[in-house]
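Missing here: one protein chain of the complex. Every other protein chain is in place.
Presenting chain A:
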Amino acid sequence: MMTVAAARALRDGIRCFVGIGLPSTAANLARLTHAPELVLIYESGTLGSKPDRLPASIGDGILGETADAVISVPEVFNYWLQPGRIDVGFLGAAQLDRFANINTTVVGDYHQPKVRLPGAGGAPEIAASCREVFVVVRQNSRSFVERVDFVTSVGHGSGAGDRERLGLRGAGPTTVITDLGVLRPDAETRELTLTQVHPGISVQQVRAATGWELRVSPELSETPAPTVAELTMLRDLKGRS
């Protein structure tokens, strides 16, 4: 459900900066279903990749072989991402807080970490420079924390007006898609608010999986169940990979 919900969030024709893993699965599902003109950009330097299977890594050969252009890594970040040419950045997270700030660096103290995570990769500048950011993350009380242990990538900082103060150009995280539902920042406070639950999931369950007092939108809706076409394509895609 999380993958299908994430795929649906991508509109046809937009330019999307894709991370490996679930974002890549969702972006390719979208491209093969409702969004054939979706432009996929990977940080390994491929513009417009059109793989017919899921890439095993960010630099899988199929991304380069099916791309409109292959460019160097400095060029990806300096010419394409930084000036704001990318519509949507699609990120994962190890920890996410109530203002959608992302931690992929450490759990615990930086110098004495409980868990050392992979680090920043392309995410800080993706979060800063794309017009908007979608985050996909499994939701539980360890991943959804009141405050992240380390701000690797800025979401909405400490609330309304913070991105502007920091000079960040894009709108930041507009949609957070989890295995339980969908959260969006409140229009005024920028705090993440539950706007959608997936079929069979209760608000109570989502609250229990959130490390802060979760706000729920008065217009809470239920995610439409995956269609047969979506599920078939997702299975085909995984089967080919």
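Basically, contacts are C-beta pairs under 8 Å (C-beta built on N, C-alpha and C of every residue); 3 or more make two chains touch, one makes a residue touch a chain; residues count from 1.
What we mean here is this: contacts and distances are computed from a predicted model.
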Item checked: Candidate names "Phosphate transport regulator", "Glutaconate CoA-transferase subunit A", "Carboxyltransferase domain-containing protein" or "Maltose/maltodextrin ABC transporter, permease protein MalF"; UniProt protein name, chain not shown -> "Glutaconate CoA-transferase subunit A"
Check: Considering the whole complex, which of A:L166, A:A208 or A:L231 touches the chain not shown?
Finding: A:L166
Next item on the list: From the listed residues A:T3, A:T105 or A:S143, report the one that touches the chain absent from this view.
Entry: A:T105
Next item on the list: Give the residue, chosen from A:A128, A:L194 or A:L214, that touches the chain omitted from the document.
Entry: A:A128
Checklist line | Of A:A7, A:L81 or A:V197, the one touching the omitted chain in the full complex | finding: A:L81
Notebook entry, point to check: Which chain A residues would touch the chain omitted from the figure, given the whole complex?
Noted result: 20-21, 43-46, 55-61, 63-64, 70-74, 77-78, 81-82, 105, 110, 113-116, 118-125, 128-129, 150-154, 157, 162-163, 166-169
